[in-house]
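Yeah, one chain of the complex is gone here, protein chain that is, but the others are all in their spots.
Think of it as A and B in the order they're written, each chain with its own count starting at 1.
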Amino acid sequence: MSTELDAIPSIIPTRRDDAVGALEKMVSKGLGWARKYSLFQYPFVTACCGMEYMTLAAARYDLDRFGAALPRFSPRQADLLMVVGTINCKQAPVLRRVWESISEPKWVVAFGVCASSGGFYDNYATVQGIDRIIPVDVYVPGCPPRPEQVLDGIMMLQAKIQGQHHTFTEGKPLPVLGQAPRQR
Amino acid sequence: MSKVVIDALVERFRDPVKGDGVTGASVGPGGDDVAFVARERLLEVCQLLRDDPAMQFNMAPYITAVDYLGQTPRFEVVYNLLSTALNHRIRLRVKVPEEDAVLPSVCGIWRGANWFERYCFDMYGISFTGHPDLRRLYMYDEFVGHPLRKDYPLRGRQPLVTELEVPAERFRGPGPAERGE
Partner (left out) sequence: MSIEVKEAEKQEAAPRASVLDAPLPSKRMLVNLGPSHPAMHGTARAVVELEGENIASCKLDIGFLHRGFEKSCENVTWTQVFPYTDRLNYVSSIMNNVGFALAVEKLCKLEVPERAQYLRTITSEIHRVCDHLTLVGALGLELGAMTVFLYAIEGRDLLWDRLTELCGARLTSNYARIGGVSRDVPEGWIEKTTATLDRVVALRDEIDALLTRNRIFVDRTRGVGVVSRADALDLGFTGPCLRASGEPYDVRKAAPYLVYDRLDFDIPVGSAGDTFDRYLMRIEEMKQSDKMIRQCFRDMAPGELVPRDFRYVLPPKPEVYGTIEGLMAHFKLIMEGIQVPAGEAYGYTEAANGELGFYLVSDGGGRPYKIGLRAPGWPMLAALPIILKGALLADLVPTFDSINMIGGEVEQ
């Protein structure tokens, strides 16, 4: 995209830049559409929210309608990390490791208030929100959230994915395990 | 029914020379029978409670510890025992001083006591001699301290992963957000 040119307002983007930009935009829209309707979730289930996650995946509040049906219990095969339930200080390195193992593009949903902010467990054991460890895209509050709330969160995530810029190749260096979380 | 058990226990372990093994028996609310047991006689008492046909306490459903900060001795380990055969329960309370927080392990008598004793060790720092595998249960090995002691702070987090700074305007938890926690 012609970002350097945009910084200089007097230069009008040429028709060639327009054409290239349009192609990239189309690819981004198409890839965004494909990615948002085929989310492979890694349900990192720990606590009570897991019960609502089970309900979400079952027949009534069907997550399959959103294309996000298949849980992949290997981080290599997943792209949506749903952190369901409380993360405590002992589980934190495990979560971080799992997040680092998921390859780009990846998104994180903090399911429940314990994952979003620690919930009411403000004590020696609980991490006060997973965004202290990994970057989060969508926070779904609730203790536990109703399945409709989570579906709303998934839809928000899908809108976000559509709006992001997608390319066939990322063109950025792959993250090395142990590096600081990427800024989004 | 259990008053008979308690009385028999007190009688059996009465010792004017070394101090009574079992003291302060009472029948509490809801049929709770409580007896204080001296640390040295604990294993004998538990063995008797399990093997004696009038008592037959074949299960130890719950063993825990309490920290009475300010009192000496500081800790108290509480053994709740159940007899499914005779349908009665008893509670043994053993006082443990802070400087010498060691008790004999009852794992040889009831195998189910294993993890309960590990919990007491992890949360309160009370060690058990003769325990097959005494190590932390809940907290990770790098954790320093025993969380359920009364002098351990509620919010004394010891993070394993470097946590990012959360901007102060994002209010977290029931109290004011603390920096660098």
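As a convention for this text, a contact is a pair of C-beta atoms (placed from the backbone, for glycine too) under 8 Å apart; a residue touches a chain by one contact, two chains touch by 3 or more.
No experiment lies behind these values; they were computed from the predicted model shown.
**Q** For the full complex, can you list every visible chain touched by the one that's not shown?
**A** A, B
**Q** One chain isn't shown here. Among A:86, A:116 or A:158, which residue touches it?
**A** Of the listed residues, the one touching the omitted chain is A:86.
**Q** Just name the one of B:48, B:66 or B:164 that touches the chain not displayed here.
**A** The missing chain is touched by B:66.
**Q** What subunit A residues would touch the chain not displayed?
**A** 43-48, 50-52, 54-55, 58-60, 71, 73, 85-86, 88, 90-91, 94-95, 98, 120-126, 143-144, 146
**Q** Counting contacts across the full complex, list the positions on subunit B that touch the omitted chain.
**A** 28-32, 34, 58-62, 64, 66-67, 78, 80, 84, 87, 89, 91, 110-115, 123, 136-140, 147-148, 152, 154
Convention: only the chains that are shown with their structure count from here on.
**Q** Show which residues of subunit B lie in contact with subunit A when the two form their complex.
**A** Listed in rising order, the residues of subunit B that touch subunit A are 138-140, 147, 152-161, 163-164, 166, 170, 172-175, 181.
**Q** Give every residue of subunit A touching subunit B within the complex, in rising order.
**A** So the residues of subunit A in touch with subunit B come to 89-90, 92-93, 96, 117-118, 120, 122-129, 131-133, 181.
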